[in-house]
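With one protein chain withheld, the remaining protein chains of the complex are depicted in position.
Chains here go by letter, A, B and C, matching the order in which they are written, and residues are numbered from 1 within each.
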Amino acid sequence: MAVAQRKTDIGPPDFKQFLHPLIKKNYGTWKYHEILEPGVMVHVAESGDRIYTVRAGTPRLLSIESIRTFAGLADTYTGGYLRWTSRHNVEFLLDDPAKIGPLKKELHELGYPVGGTGNGISSIVHTQGWVHCHSSASDASGVVKAVMDELYGHFTHMDLPAKLRVAYACCLNMCGAVHCSDIAILGVHTKAPTINHGDLPKMCEVPTLVASCPTGAIRPASVDGKQSVEVEEEQCMFCGNCYTVCPAMQINNAETDGISIWVGGKVSNARTEPKFSKLAIPFLPNNPPRWPEVVEAVVNIVNVYAKHARKHERMGEWIERIGWPRFFELTGIPFTKYHIDDFKHAGETFKRSTHLKHTR
Amino acid sequence: MAVAQRKTDIGPPDFKQFLHPLIKKNYGTWKYHEILEPGVMVHVAESGDRIYTVRAGTPRLLSIESIRTFAGLADTYTGGYLRWTSRHNVEFLLDDPAKIGPLKKELHELGYPVGGTGNGISSIVHTQGWVHCHSSASDASGVVKAVMDELYGHFTHMDLPAKLRVAYACCLNMCGAVHCSDIAILGVHTKAPTINHGDLPKMCEVPTLVASCPTGAIRPASVDGKQSVEVEEEQCMFCGNCYTVCPAMQINNAETDGISIWVGGKVSNARTEPKFSKLAIPFLPNNPPRWPEVVEAVVNIVNVYAKHARKHERMGEWIERIGWPRFFELTGIPFTKYHIDDFKHAGETFKRSTHLKHTR
Amino acid sequence: MEKKELKTPLLDELEKGPWPSFVREIKKSAEKNPMARDTLGQLERSYEDRISHWKHGGLVGVMGYGGGVIGRYSDLPEEFPEVAAFHTYRVNQPSGWFYTSEALRTICDIWEKHGSGLTNMHGSTGDIILLGSKTEALEPCFADLTEAGWDLGGSGSDVRTPSCCVGPARCEWACYDTLEACYDITQSYQDELHRPMFPYKYKFKFAGCPNDCVAAIARSDMSIIGTWKDAIQIDQEKVREYASDGVDIEAEVVDLCPTGCIAWDGQKITIDNSECVKCMHCINVMPKALAPGKERGATILIGAKAPIVGGALLSSVFVPFIEMKPPFEEIKELAEAIWDVWGEYGKNRERVGEFIQRVGLGNFLEEIGLEPVPEMIAHPRTNPYIFFDEELEEDEDEE
Partner (left out) sequence: MEKKELKTPLLDELEKGPWPSFVREIKKSAEKNPMARDTLGQLERSYEDRISHWKHGGLVGVMGYGGGVIGRYSDLPEEFPEVAAFHTYRVNQPSGWFYTSEALRTICDIWEKHGSGLTNMHGSTGDIILLGSKTEALEPCFADLTEAGWDLGGSGSDVRTPSCCVGPARCEWACYDTLEACYDITQSYQDELHRPMFPYKYKFKFAGCPNDCVAAIARSDMSIIGTWKDAIQIDQEKVREYASDGVDIEAEVVDLCPTGCIAWDGQKITIDNSECVKCMHCINVMPKALAPGKERGATILIGAKAPIVGGALLSSVFVPFIEMKPPFEEIKELAEAIWDVWGEYGKNRERVGEFIQRVGLGNFLEEIGLEPVPEMIAHPRTNPYIFFDEELEEDEDEE
């Protein structure tokens, strides 16, 4: 096979060649923006120029066929200019407001919803799941699809007190900003790894493996005369780190893998400082293809939030105002010992004051 | 010597026998109180009865001569009833307001200042120091006396934005609520213990001693053929725990012991949750008999606080409002690497947002 | 021994200034008492040398007791023979530090007879500290003390002398009887107080309301802090009086309420009591107008301690609300359950607050037999490292 002349370290193409002429002209001199309707924004430059954005949801996992479709739409409506957002939405950049309607119509017909702006729910940042990752405690795209089918109305309408960012990760590695999301859906393993003693000596170095375990649950052991390891099950917190360094430590388990729900994180510095998400539901079963328990749990939390939070109040800000006891009360989620931190900084999460509401 | 019949486990006397009759009568039915002037309060019962309190500062270390003097004052003015407060002040309990003036006058003449109530400075909770403790990095009573001589006006006048609680402890054991004080003055060792290899094998068990060190700085070693230990000086954080378990680990050091200053702690749940004090000044020299550097540092902090805080704002509440950068700016205290936590939960004290004032 | 003139130029400096002087106090006793005189001498030496001249204590005490006396020896016994041994008693104070002049005189007389004549009124834990006794005087002094109705407090790995705020004796905010609770608990645990058998010390402190005038949350393994459940009592007439007397209710009260649950319309305040976190601030500012509710009790918190060696801790919520009526059975059951678990699994010199962090609050609650409630935490865990039990799936299915 004739291989083309090989280049390396050229880096990404210069973004400037991909900018809409109107953006190039008004680069860095935007004055303000308005959200005209869900998914449609205008940014007005000091020059008076206006660039219109139409944002559409995607499943992130895209066939090249769909990308070509988007390219076609761009050619028709934007002179060929488009971008993606940090949450996997596609954005078409128009200089002619008259084209917004027709573009929206086409997107609608193609099944890509226009929305995701302002005080609503945007696309769920997510990860590989069973589509490509070996560590995943659940699928990613399937859970996301099932949940978004129910949250759809909050994508196409800006009807929540504030932005509500949902994220999904399929294992504790948490690829994505899952740990700082208003609602985080997280695949969890709940059983210690099964050791393949046959493969282990071939595939892995025992000292590296032993060192990989943060709780020291893994110890060298001789099994059937071969150098291998054993796991002190009581000490295992199912982090999967051993599996990352050694494939013979099978952490995936069809029976005991499942999903946990976390709430109240945020990234922006708006009003309050960025926050981590906190545990709401420790475990829900893996129930493909539509994970009804997970969908129901997320929808319930969104509904309670939508009903009780004040304008501009993110999930975490709302919960901090009302207090965690009331969050559990209002959502009906049972509080368990699993909610109580017992990791390194656990003591920092205990309530060290008498500021209590005593309403139960 | 004829020893009286020996009793044990009788416990403390029943407090009820020591209560003023008016207190006994109105026990648990107090309605409200007023601070009539610094050090003088009235508590009014539902029955309409009134009990007056005159509070006076003491050095805490009292000769029985002085206690007898207080007893005499009580006989004269209160029918013999008096108490001490949780901050080592003495309180005389009167039913006759006409006696307040004469009692105050006598106390004044005896050199016991009346005050310590309301938004001012009460007595400094403190510890043994060189008067009785073997661990002390500095004296207690002497530092307290020198500081209170300068803060005296805030004891006899209620002229601060809020209560300001000063506490002193002579070593990191922190006997007293030093760690939650508006201003804490704390004796510190700053050099690793000197090991008395001669005494060590006689006085201490090496394994216990090794285990006592939180940083693992102590290791068994054989010195001149005897079982002893050595200290990895770089790992020592001068906590003195080894000295507590083994007298041969001499932590006291005339050259390198000194005093640190901490600010912004509180105990009450009023408004904000209780808080720990935080490091303001890592080290000031031991300079008996009047510790001028320490006195100056404390007075400076009090003055800056008095000038800038709002009404009802405790030291820590004020600092949290203005931010730590401004605290260091206003007080002129240099910020050093010692202020940055590097202990177990250090990461929790880093600034993890962009909420900054950028005014420097 | 011949009485030399004692020069204390450094300490004399501390007789100057307006604040009452401890040097003056030592001198008062030193006039008659040779132990106090040597105390003064040795202290002056410390001031010269910038170092303590005391040595470790070693085991001294009174028969049958494991605590209550702190042993202390001078490292300059030749120069200051009267304080060669200089042990202190911790005498258990009465609840709320209430005395009669007569009771005080009794103590003074005993201490004049057996010791240095120096005291601390009081120690940081709350005891009457009798500062400096020779070894041979320990037993006779103890006998006289008990005969007069006084007993020793705690030291070592035992229950430490409980203490409490002035409470219902002279404070309108006491949500339970701190003095009675303190007395009852102290009397109930005389054995645990006098005979060290725990992994480390265990302190009780009783505060009548969230102002916590005895600093319970900062320095007691079991902090019992009064609170209430129902509505704050309001006398609107008096609120208006404060307003017209110059209290800026908007700035001083409304704006400082941590939950923003008070409103003031110039005529009356309204409180959304379901949002109130019982912080006391509004009540503190207007004691004539506001008062805690009527359904009163206490929050039990556990685990406070000073920094040695894992870092200081504040107590954390254990029971959000408990009624506080004699004989305080729930408190006792709780304390004993804690001692059982901590006593069995706690390490030497591990305070209960550290122990709980080591074993995990969730596991600890299970051992104690207490239900986890969200009031115990500031927020749920942020890390995903959950130790799921084996029976997880079944548990969940039950819901």
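Keep this in mind: contacts are C-beta pairs under 8 Å (C-beta built on N, C-alpha and C of every residue); 3 or more make two chains touch, one makes a residue touch a chain.
This is a predicted model, so every value here is computed, not measured.
Visitor: In the intact complex, which of the presented chains make contact with the chain not displayed?
Guide: The undisplayed chain, in the complete complex, is in contact with A, B, C.
Visitor: Among B:112, B:276, B:291 or B:305, exactly one should touch the missing chain; which is it?
Guide: With B:112, B:276, B:291 or B:305 as choices, the missing chain is touched by B:276.
Visitor: Pick out which of B:72, B:201 or B:325 touches the chain that's been left out of the picture.
Guide: Per the contact definition at the top, the residue touching the missing chain is B:325.
Visitor: Who touches the missing chain here, A:173, A:235 or A:300?
Guide: Once the missing chain is taken into account, the touching residue is A:173.
Visitor: Considering the entire assembly, which residues of chain A contact the chain that has been omitted?
Guide: 1, 3-15, 17-19, 23, 27-28, 30-34, 43, 51, 53, 57-68, 70-72, 74-75, 80-86, 88, 90, 93, 111-113, 125-127, 129-136, 139, 141-142, 144-146, 148-149, 152, 155, 172-180, 212, 214, 239-241, 244, 247, 252-254, 257, 267-272, 274, 276, 286, 288-290, 311-312, 343-345
Visitor: So that we can see where the missing chain sits, which residues of chain C does it touch?
Guide: Contacting residues on chain C, toward the hidden partner: 307, 311-312, 382-385.
Visitor: Counting contacts across the full complex, list the positions on chain B that touch the omitted chain.
Guide: 172, 174, 179, 186, 188, 190-191, 214, 234, 236-239, 255-256, 260, 264, 276-280, 282-285, 321, 324-325, 327-328, 334-344, 346-360
Criterion: only the chains that are shown with their structure count from here on.
Visitor: With contacts counted as C-beta pairs, which pair of chains has the highest total?
Guide: B-C
Visitor: Where the CA atoms of chain B average out and where those of chain C average out, how many Å apart are those spots?
Guide: 13
Visitor: Which positions in chain B are in touch with at least two other chains?
Guide: Within chain B, the residues that touch at least two other chains are 269, 274, 344-345.
Visitor: Multi-chain contacts in chain C: which residues touch at least two other chains?
Guide: Correct list: 210, 212, 217, 225, 258, 278-279, 314.
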